[in-house]
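Have a look at this one before I ask anything.
With one protein chain held back, the other chains of the complex are shown just where they sit.
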Amino acid sequence: MGQSVSVTLPVGVVAPPLSVASTAVLGAASGLSAKMKLDRMSVYYGAFLAVAEVSLPVYAHQITAIIGPSGCGKSTLLRALNRMNDLISRARLTGKIWLDGEDIYAPQVDVVDIRRRVGMVFQRPNPFPKSIYDNVAYGPRLYDRIPKSELDEMVERSLRRAALWDEVKDKLKESGLALSGGQQQRLCIARAIAVEPEVILMDEPCSALDPVATLKIEELMQELETDYTIVIVTHNMQQAARVSDYTAMMMMRPDRAGQVIEFDVTAKIFTRPGDKRTEDYVTGRFG
Amino acid sequence: MSTPAARRWTGAAARERKRRLVNILMLGLTGLATLLALVPLAWILAEVVARGSSALSVEFLTQTFKPTSLGGGGIWHAIVGTAILVGLASLLAVPVGILAAFYVVAHPNSAMGLAVRFGTDVLSGLPSIVVGLFIYTVLVIERGYSAWAGSLALAILMLPVVVRTTEEMLKLTPQSLREASLGLGAPEWKTTFSVMLPAALTGVVTGLMLAVARVSGETAPLLFTALGSNNLSVALDKPMASLPLTLFKYAVDPSKTRNAQAWAIALVIIVLVLALNVGARLIAMWRSRMMR
Partner (left out) sequence: MISTQPRALRPASSPVVRALQHGDIPYRGVIALSALAILGLVVGVGVMLWIYSEPTRVAAGWSFVVETAWNPVGEVFGAAPFILGTLNTSLVALIVAFPLGLGVAIFLAELCPIRLRALLGFMVELLAAIPSVVYGAWGIFVFIPAFVQPLGDFLMNTFGNPSRFPFLPILKGPFFGASTLAAGLILAVMILPTISAISRDVLLAVPRAQREAALALGSTRWETIWQVVLPYGLSGILGGIILGLGRALGETMAVTMVIGNVAQVSASLLSPGYSMASVIANEWGESRTPMYASALIEIGLLLFVTSLLLNIVARLLVWSVSRRNPDAGGGRA
């Protein structure tokens, strides 16, 4: 874990955003590199400001959690990272988001490629009404004509990495919808892994699952960390505390815009947060 | 990433280009399909207007049939005929349709309610010529060709439209209205007629407009029921003229005068049908704006 340098904001109504420089001090101290960087990024829906000037790093091979009360824009922030907000015609983005030094919103960038490199797992499991095999193989098949033996290997590898292989290896031809909720979510994770992303975004991945399934997925996240960079949005603070390395605390400003008010090593956020609002939230005083 | 798989992605530039190309091509094709689908619409409307307006005149609309040797006459008899046939059909179809819709809304999940919904769908899919044959066997064999028979056939064709639009409108009226009325002690029928029907009224009116638009152009069922005629008549138990029947007769007639008149009739029918369709759509839009 990195050396903890507290970067907080003065307790004000509308506070100036964290700067990239101040947050970057964190990881740089421990030799971590930023896989992605948000630089004064804001998201607008038409004229309405939904997320205000977020600047923070996403360190490679770490799990970064985004927490905060409902409605403060966590999902919007997450979806900006793989340009899923593009699907909403009134959504606009200012500022920059860097992936390995490239601006993912630059005009010449191929959004399809970004989405392969930055994968997403959704709140409710959404497997295709195809077989388990076809669900996982869907992504790779888009990109290349892969011989069957290689495809079989890729499917097995992804299902193993998602800790689902043993449970489904004998029924790969069955429909993905025939699995339990927790299994479906792991199938979606396997599907996302199959295209070999570099970053995996998870939007409250366990909120539709029971505690046992949730635990399995949290263990899975820790294993995936070695190969991938993970960003997870969660409203479950205990989960964030258990699973993540870094945490960003978001809150809604009076003008309804969401803002990151504190970003730090997870242990620090939950034991000695710098901002009073963060402390109130994580100790359950509100939220 | 340096796994072999990751290298696969970056090395397949040509495949990436192909995917992008296919994407643009296929999406463009769907736009093209839409344009293509609208071409016949524009073409037919243009032809009807161009060819029909030359034979159209006040005399044409107000005179009745004359043989071509005397100039061809007009279509007043057909206009009156269509008005009577469609008007009578509406008088038959609207009450029955509305009442049947009341039943369906009151018993949505009963076997009978589902059966009626299904029956309405089946009726709407029946070829209109079959409906004409049916009325022939029921009525015309005994009593000969008549306007009654024609109206009945048209009424059957109008029924599904009336039932469906009334049903949808009733479903959209807030339940709170119904509960308020029943809560005040009003009997069921009064609730429906004084509270729910007025709320659904615009829906019923648009349904009627669409149903009228549908049957104003119907020819096939009238061939065996109203038969058509060249005389101006209001007798309901005799054959009656109608615009589409006259159009058909004049279109296949060898005389050029008749052909030109056929286009004029087509123009009249199209104007009527389009006005009703557009009007119904506008009323629906206006109404949904009022609801917000």
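As written, the chain order gives the labels A and B, with residue 1 at the start of each chain.
Methods note: a contact is a pair of C-beta atoms (placed from the backbone, for glycine too) under 8 Å apart; a residue touches a chain by one contact, two chains touch by 3 or more.
Just so we're clear, the structure is a prediction, and the values are computed from it rather than from any experiment.
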item	value
Hidden-chain contact residue, picked from the options A:31, A:129, A:147 or A:284	A:129
For chain B, the residues touching the chain missing from this view	19-20, 22-23, 26-27, 29-34, 36-38, 40-41, 43-44, 47-48, 51, 95-97, 99-100, 102-104, 106, 112-113, 115-116, 118-123, 125-131, 133-134, 137-138, 156, 159, 163, 187-190, 192, 213-214, 216-220, 223-224, 244, 247-248, 251-252, 259, 262-263, 266, 269-270, 273-274, 277, 281
Where the missing chain touches chain A, by residue	82, 84, 87-90, 112-113, 115-116, 119-120, 122, 124, 126-130, 138-139, 142-143, 188, 191-192, 195
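In this section, only the chains that are shown with their structure count from here on.
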item	value
Inter-centroid spacing, chain B versus chain A (mean Cα positions, whole Å)	53
Of all residues in chain B, those that touch chain A in their complex	1, 3, 5-6, 8-9, 12, 15-16, 19-20
Chain A residues within the chain B interface of the complex	110, 112-113, 116, 142-144, 154, 195-196, 198
